[in-house]
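Note that one protein chain is taken out, while the other chains of the complex remain in position.
Order of writing sets the labels: A and B. Residues in every chain begin at 1.
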Amino acid sequence: MRNQNLKRQLCAIAMGGVATLLLAGCAGGNDAAPAADRDLGTPVAGVVPEGVFDGVTLTYAASGGIFQDGQRDAAWDPFAKISGANFLQDAFDAGKLKAMVDSGNVTWDITNATQFDTARGCGTLYEEYDYSQVDISKVPEGTITDKCMVPNILYGLVVAYNTDAFGDNPPTSAADFFDTTKFPGKRTVSQSPYVDPQTVEFALAADGKDVNDVTVADIDVAFDKYRALGDDVIGWTSGAQAQQQLESGEAVMGLVWSGRGYGAAAAGAPVAPMWDEWMIMVDSTAIPKGVKDPQAAFAAVNFYLGAEQQARMTELTSYGPVNVDAKPKVDATLETWLTTEHLETGIAPNIDFWVENYDALSAAWASWVTGS
Amino acid sequence: MTLKRALGALAVLIVLWLLLPTLVIIPMSFNSAASFNFPPQGFSLQWYENFFTDPSWLRALGSSLQVALVTMVVATSLGIMAAIGLSKVKFRGKALLESYFLTPLIVPGIVIAIGLYSLFLRFNLLGTLPGFVLAHTVVALPLVIINVTASLQGVDPRLEQASATLGAGRLRTFFSITLPLIMPGVTAGALFAFVTSFDEIILSLFIQSPQLQTLPVKIYNSVTQASDPTVAAVAVIAMFTSVLVMLTAQFATRKRKRVSA
Partner (left out) sequence: MVDIASIRDRAPRSADGAGTSKQIREPKNWRPFLLLIPAFVIVSFFFLAPLIDVFIRSITDPMLGIQNYVWLFTTPTNMVVALRTFGTSFLVTIVCLLIAYPYAYLMTIVSDRTRNMLQLFIMLPLWTSILVRTLAWLVLLQDTGPINGLLEAVFGIGPLPLIRSTFGVALGMSQVLLPFMVLPIYSALAKIDKRLLPAAANLGARPVTAFFTVYLPLSRPGIFAGSVTVFILGLGFYIIPALLGSSKEIMMSALMYQQISGFLMWGHGTALGIFMLATTIVVLALVGRLAKGTSLFAGRVK
């Protein structure tokens, strides 16, 4: 009976504890009041009224490093200064985003996502844009690929090669990437946890296939091409790693993001891009579904799209601007890596196919990435 | 060569293997070139300069220290109570309860982290000081309990009973008799708790937010996202902090041992 008393006391205390925690959770929860509707006038890219977002906190989530720092310095911090908002930076994680959206407690306001992410998640993970609040008149043609995005940056998946090894006889086609006799040495390819359809498309392009004619069976064909390289293929799981591998010379060739290739070159590594055949990449600026203050988020994105902001962003991150009027001041090295000059030889992705066949792609990608 | 000498030589090799790799970070942090390639190319203090002039690194350091201090206090208090409680209770499930407190040490961190993230998300604890402290306390608690229990075993229970018969209340007995006697274990446990929290990475990665980021999180992000050697300087600073705290723990324990013996 003593024990029963004790048990009851313990239970009571435990219940009390749970109750307190729940109350704390609910009390300190999201602001119940919806975001106020401010009058911002007609949106003009790169412009935001002064002090209109005083006291508002916005968070931008992206993949970090120089990329995010550059965007922050070029657009988000100036926006914060003029509008009075408090702008925070966070590291993007798709799993966390889903958890946030599912739980209704969305703490990110703007994210950088791939155009495949927004195409797939439009309406479920990402909000549909209210384009009346964002000035998209200067956005490059064809870069708005679904209703849940405006472009974030214009860049590419390019072959970066070591000029010390292949300077005299550089690769000139996607097929050259897979030719280990003519171009011996290790190549680095994406094995990041995030599926990249364009890595698959690149292999198919090397076989002369048109990306608009892809079938599901082609997915395995593409991975087998990479697997056929055997030990000559190493993987990068992050942009930083890809850059590191190029810088250290571990890889003599890499299928990497143009910004990372530039990063290695700027650090003094002997790498150059191959523009004869490359994959055009457009990242999305996306708004998570259930965002707390959509008006502020759209205003920030609108500011981001300004010519001045885009020019500055390119200067800081080396990724291509998404405003046709932007005139970034670039040095010779950066100029060789700017994708905007080589759009004619670039291959645009077949987004619809990858959205439809995401499951097949991700299963194949999982196998590729885990080395099986 | 006697066995002892041979073993001694082996021990030296082992110690070198344990310590040298970490020491390689030190010259790296003085590299004048902006890369991770070893050997470093020249001497420069720029990475330390970067660290001390970058508000986000300093903020992360401050957050780490703050979280670690509070965790130390919370974990030590709870740990002392739990250790004493465990030493006094007698019931059938006692071994199970002991294991219960110790399991956070062996369960894969990432599993706890994922669950913690989803829980914290619901209760708005992400990136908050209480959230961090409570999460870190869970992994620091076992170390405090182990250390305090070890000390408690050397305490003669008759001392407590004697104090009681002399009229001292339970609390007074604890503070005047028990606590001084278990001080070595408490100090060791407290400092273990501090270092565990200061170096904690896996839970912190998931429960952080831009509002509160600890140093290990920033280091990890830097290693995986950027090729910035500043992280080597930060690593050296973090390393020295932990080692200094733990060395203090060792000396405090040993000094007390000599006194109470």
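Just so it is clear, contacts are C-beta pairs under 8 Å (C-beta built on N, C-alpha and C of every residue); 3 or more make two chains touch, one makes a residue touch a chain.
Just so it is clear, the structure is predicted and the values come from calculations on it, not from any experiment.
Within the complete assembly, residues 4, 7-8, 10-11, 14-15, 17-19, 21-25, 28, 36-39, 77-79, 81-82, 84-86, 88-90, 95, 97-104, 106-112, 114-116, 118-119, 134-135, 137-138, 141, 145-146, 149-150, 153, 157-158, 161-162, 164-165, 170, 195, 198-199, 201-202, 216, 219-220, 223-224, 231-232, 235, 238-239, 242-243, 245-246, 250, 254 of chain B touch the chain that is not shown.
Although one chain is not drawn, its touching partners on chain A can still be listed: residues 2, 5-6, 9-10, 13-14, 17, 21, 93-96, 98-99, 191-195, 234-235, 237, 248-250, 362, 366-367, 369-372.
Going forward, only the chains that are shown with their structure count from here on.
Separation between the centroids of chain A and chain B, computed from CA atoms only, is 36 Å. The residues of chain B lying in touch with chain A in their complex are 34-37, 117-118, 121-126, 209-211, 221, 223-227. Residues of chain A that touch chain B in their complex: 21-22, 24-25, 28-30, 59, 63-66, 88-91, 96, 99-100, 103, 105, 107, 238-241, 243-244, 247-248, 263, 267.
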